[in-house]
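Okay, handing you the structure first.
Every protein chain but one is kept in place in this view of the complex.
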Amino acid sequence: MTTTTPPTTTAGPASVVGALGRRLGTGAPVYVLLAVLLAALAITDPGFYEPDSFLAFIKRAAPLVILAAGQYMVIVSGGFDLSVGAVVTAGVVAGAEFYGSYPDAPWLLVTAGLLLAGAIVGLVNGLITTVLLVPSFITTLGMMLILEGAVFYWTGGSPQGVLPESFRNFGRGEAGGWLPWAVLAVLAVGALAWWLMRADFGRTLLATGDNERAAALAGVRVPRVRTLAFVLSGTAAALAAVLVAGFSGVSAQAGRGLEFEAITAVVLGGVILGGGRGSVVAAMAGAFSLQALFTLLNLQGVSGALESTVQGFIVIAAVGLGATGLPGLSRLRRRRSQPSEGKSSS
Amino acid sequence: MLTMQDVSKSFLGVRVLHGVSLDLEPGEVHALVGENGAGKSTLMKVLAGEYAPDEGTITLDGTVHAFSHPVQAQAAGIGLIHQEFALLPHRTVAENVFLGREPVRRGFVDRRAMERRTAELLAELDETGIAPHTLVKDLSVARQQTVEIVKALAASDVRVLVMDEPTAPLADHEVELLYALIRRLAARGIGILYISHRLREVFDLSRRITVLKDGRKVATLTTAETTADDVVRAMVGRELGSYYPPRADPAEIGEPLLTTAGAGNERLAGIDLTLRAGEVTGVAGLQGSGRTSLVRALFGAAPFTRGSMTVAGRPLRPAGPRQAIRGGVALVTEDRKGEGLALRQSVRDNALLVTRAVHGAGGQAGGVDGLLERVNLRSRGHDQEVQYLSGGNQQKVVIAKWLAAGPRVLLFDEPTRGVDVGAKAAIHTLVRELARDGMAVLIVSSELPELIGMSDRIVVMADGTFAGELPAGAGEEDIMRLATASDATPEGSAA
Amino acid sequence: MTAVRTEAPVSAAPRRLPGAGRLKVTDPVVGVWLAAAAVTLIGWIVVTIDGGQFMTQSNFTGILQNSVALGLVAVGQSAVILTGSLDLSVAYLISLGTLVAAETMEGGSVVTAVLAVLALSAAVGLANGLIVTGLKVNAFIATLGMAFILRGYIEDNYTGPAGDVPASFQRLGYDRVGFIPVSVFLLIAVAAVLWLITKRTRLGHHMYATGGDEHAARLSGVRTRRTVIYAHVLCALCVGAAALFLASRLGAGAPWAGTEARYDLDSIAAVVLGGTALAGGRGGVAGTLGGVLLLSVLDSIFNQLSVDPFFKNVVRGVVIIAAVALYARPFRRRAKERDEARAKEKGAVA
Partner (left out) sequence: SSDAPKDDLADDPAASEQAQDGDEQSEFFDQADYDRQLELTKATPEGPEGKPWEQMLDPASGGMVDTSEYAMKGGVEGAKLCFSNAGVFNPWRQVGLKTMKAEVAQHDEIADFTVLDAQGKDDKQISDIQELSGQDCDALIVSPNTTATLTPAVEEACGKIPVIVFDRGVETDCAVTFISPIGGYAYGAAAADFLVDEVDKGGKIVALRISPGVDVLETRWSAAEIAFEKAGLDVVEVKFTDGDPSKAKSIVSDAIARHGQIDGVWMDSGATSVAAVEAFEDAGEDIPPITGEDQQDFLQAWKDKDLTAIAPAYPTFQWRTPVIAALKILAGEEVPKEWTLPQPVVTEDNFDDYYKEGMPPLHYGACGCEDLPGYPGDWGGE
């Protein structure tokens, strides 16, 4: 209870519901959504929960989940990363190109190289955004054009090499013959992200996204923290590229549209564009939901073409209900009564 | 003409107004006074349709209104000049003045009429320095305030004009012009609700005074039949002085922890300051005298560019808050929501923010609970989001945040602004305890009684430099004399 | 009172051209037009050195012609961005618009087709606006969702180019007055209308206000939700105009007309290049046209120099980031001023 006054009767029921909503966290709707989708999948396809096919589902979702974790970092700090799709494409193409020149390169080295390159892309995004004060939407949009242009310019339009099995095994194969490496990657990224968000970095990141000035005056190195978020996003995108390359091989359009899928996943997870609120686990659950939705639409055999219409409706409805739903109501009213600190860009 | 009857309002379960009633006659200037957080602004926002009251009615000229949007209140003839500006910095003066009610001619906004009318209104205020087509961001704050006033006047057929601390940022000659204007408006039969902390203005202008305290109406007094002392007593509800914790014993005052010599920057000059362990130093000054600039410089947020500074005997040249924090300096800013808190984070996360950002908290998370207990925080738990706390408790979180970092020097800028009476006393006690624990404390406050009550010595600022220093027990007049030494006209009490 | 003293600013006001009174190089609108001019000049020199001819009439026509479609979309996009929103559904709306236009023209009259496309656009814009303001879905997600919905509809109903545009209507896409394509007049007309709406009508004023500070606008009596909805409808109508233009030029409806050209992101890039703040409240149509022209001129130069199309993207990305970084420089100063103003304003509370 707060110091001043006992709650009035009018506030009673609202605050009970509010408290419940708060306990569930802002991510509550996404868990419901995910549960519904998984149940629907179980009904549609009884075999869905057999270990093999469930692991295969996670494996397939892995790149998007990892992208969502990275995207979450940027969004929660108050930005956008539109360049992740291009990073995935560039990563796949560059990997193949690299193998074209050095067919015997050890896979670990190439993977590490790609992750480093992804980190560097993130670093550049971060520096342009924080030092040159370019809104991140524009920075990463520009980066997307630059990466797509540069990688195809470099490869003359299509990659020249073949990805060897050793490299692809990470995205394609299984550890111990049954547990896909991709599932391990998701678990590792999830654990790392969860830990990061509990650690100093994550808490300062959230505070930065919530109130940059307050964070700066509390000694947070705001540019550094935000840049680091981009670096993480870039690295996550590169990891997703390694998984995608492993899962399905060389393709010139491996990452097409992934940036929008990742942002949608994060928003489905109840994370607010503009920063400061939301949990990384919910964001990853958002990615699983999205993948479950794709799978469900696929299994349901919704006329292939109408699939995106259904997807559009569901995303709008889910986000809309999340925004106007019970926990959201008080939040919005609250926000409106305070002058907002800028829009969801930067 | 206007009656507000039994108005109540709660925010998230905290009742801010308890059945307040108020009436206003045509041509009357009715002053509304009360301490920070007494609910004045909230009451006026209810009147202006920004908040819907939980209970109570508003009757204007015999019609009962239930406003759900500011537009409806405006249409009914109620204009509100905001305490916090509601101006668009990138739009012109005329565009701001007529925002929401632009004159239209043949389908298009009649810029000419808009600018002409704005110019006329400005002329009425004798504001010749503002061209209607200037961008608001290019105006000084005082002029921006003038634009706010003009904006309220431009609303068609204003019957009731609410002014929430309109003179706060104005210079004295501007205040005089405003007085003249208010009188003219009143003569036209417009009822004016006037909120101010400056009692002299209140007595100069008003016919009646309503005093609010903790969201309740204490009294409505006829100005001619009352004195400033009566009003203050009604506001505070007890005798001043009994209210503050005892000052430091000279024996408790220890080593200098922070010194500056000849320090200055573009806004400050000749700052020679010594803050000692165990001592509470007050900083007084008029609006814009440089008090905030001083604490921000000490904290490295807008650092000194000249002179020297030492903290705990070691030279410190903070280029930013981080270095200052590492050196053991902490700053509780005046803008709690904008600069002090991440409102959507939990109490615990806010309290740990500095430690995490600067020292790397890691395992310390547990220790924060003790701290929050120490500052006497009342919340639903440490996972509660800070935005749902009352102002006083929010301030306690800010203080806890700094204490967690173990500072030697604590700077407070308006530490009790917008904080209710109970929390205020708690903060005062806490500040004193911290000094007892050996920290050097500096307090900036515009509330002179608070400053006098809390400080072991008072430094007075004027024009970005020190105008003098007074020992404990100095009176308001002494302070004001120093504060206004360079100004031609003395200003009234700052609180 | 002091009528003489007040005279000066007042009488100065009506004579001032809108905006002309404060034309500064640092103003992004002026900046982007200057940049377009500079790029043209540099292009001219480089192309001439390369042995080509840049300042030819046909080249000039080409630059103008290539500005039309993106120009129409970007002008509409400016309206939503100004208001603090965003529209990512424009690309699919264009595609659908060309299809509806061409199919209606095949069976009915041109007038019906124009009305049908505009009605469709208005409906989509309205839906966007309602989702953003009513359901409170962030504009990014709302319009992205709308894009998916439209995409599904198109893919489900069309298997390729459809419909047929009569020769009479194709003249919009092909005719010229002198060396100026007539469609440029369509762009100018639409841009002029939007310019008038944003700069001269109440709606426009409210759009700037809503984008600048929604809270302040609401307090001043602006119906902010309605304003956002109108902005979305306006944007969609411009997109409808772009669809009609493309239909006339393509002679048929094409399911990929909007998406392959990436009108969604390109239009946002052009708007931002034109100095409109992505957060809303600042900028305008004039700058956007400059941005579109700049992109067109760049494209033309690349064409002349036979630059690898992939490399073009690299340059475009760099140009967009660099331009916004330049705009951010004065903004950085302004942000500082505002912080200080805010600090002082907060001080006024005591």
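Residue numbering begins at 1 within each chain, and the chains themselves are lettered A, B and C in the order written.
Throughout what follows, a residue touches a chain if its C-beta (ideal position, glycine included) is under 8 Å from a C-beta of that chain, and two chains touch if they have at least 3 such contacts.
Values in this document were obtained by computation on a predicted structure and should not be read as measured data.
Asker: Please work out which displayed chains the absent chain touches and list them by label.
Answerer: Across the whole assembly, the hidden chain touches A, C.
Asker: Please identify which residue in A:A105, A:L127, A:A252 or A:L321 touches the non-displayed chain.
Answerer: Of the candidates A:A105, A:L127, A:A252 or A:L321, A:A252 is in touch with the missing chain.
Asker: Going by the contact rule already stated, which one of A:P159, A:G202, A:G219 or A:G312 would touch the omitted chain in the full complex?
Answerer: A:P159
Asker: Of the residues A:G100, A:G113 or A:G190, I need the one that contacts the missing chain.
Answerer: Per the contact definition at the top, the residue touching the missing chain is A:G100.
Asker: Looking at the full complex, which residue from C:P255, C:G284 or C:G317 touches the chain that isn't shown here?
Answerer: Counting the whole complex, the residue in contact with the absent chain is C:P255.
Asker: Name every residue on chain C in touch with the hidden partner chain.
Answerer: Missing-chain contacts on chain C: residues 58-59, 61-62, 65-66, 68-69, 154-156, 158-161, 170, 173-174, 246, 249-252, 254-257, 260-261, 299, 303, 306, 309-310, 312.
Asker: Residue by residue, what part of chain A touches the chain that was omitted?
Answerer: Touching the chain left out of view, chain A contributes residues 45, 47, 53, 56, 60, 63, 96, 100, 155-162, 172, 244, 247-254, 256, 294-295, 298-299, 301, 304-305.
In the analysis below, only the chains that are shown with their structure count from here on.
Asker: Tell me the shape of the graph of touching chains, choosing from line, ring, star, complete and other.
Answerer: Per interface graph, the chains form a complete graph.
Asker: Need the CA-centroid distance for the pair chain A / chain B, whole Å please.
Answerer: Whole-Å distance between the two chain centres: 42.
Asker: Centre to centre, by mean C-alpha position, how many angstrom separate chain A and chain C?
Answerer: Centres of chain A and chain C (C-alpha means) sit 30 Å apart.
Asker: Report, in whole Å, the distance between the mean C-alpha point of chain B and the mean C-alpha point of chain C.
Answerer: Taking the average C-alpha coordinate of chain B and of chain C, the gap between them is 42 Å.
Asker: When you check chain A against every other chain, which residues touch at least two of them?
Answerer: 213, 338-339
Asker: Scan chain C for residues touching two or more other chains and write them down.
Answerer: 213, 215-216, 218
Asker: What part of chain C is in contact with chain A in the complex they form?
Answerer: Residue positions touching the partner: 84, 131, 135-138, 140-142, 144-153, 155-157, 213-216, 218, 265, 268-269, 272, 278-280, 308, 310-318, 320-321, 324-325, 328-329, 331-332, 339.
Asker: Would you pull the chain B residues touching chain C in the complex into a rising list?
Answerer: Going through chain B, the ones touching chain C are 50, 69-71, 74, 82-91, 95-96, 99-102, 104, 107-109, 111-112, 115-116, 119, 122-124, 126, 128, 130-133, 135, 137, 141, 144-145, 151, 165, 168-169, 197, 287-288, 292, 334-335, 338, 414, 417-418, 445-447, 494-495.
Asker: Inside the complex, what are the residues of chain A that reach chain C?
Answerer: Answer in residue numbers: 80, 128, 132-135, 137-139, 141-150, 152-153, 157, 213, 260, 263-264, 267, 272-273, 303-313, 315-316, 319-320, 323-324, 328, 332, 336, 338-340, 342-346.
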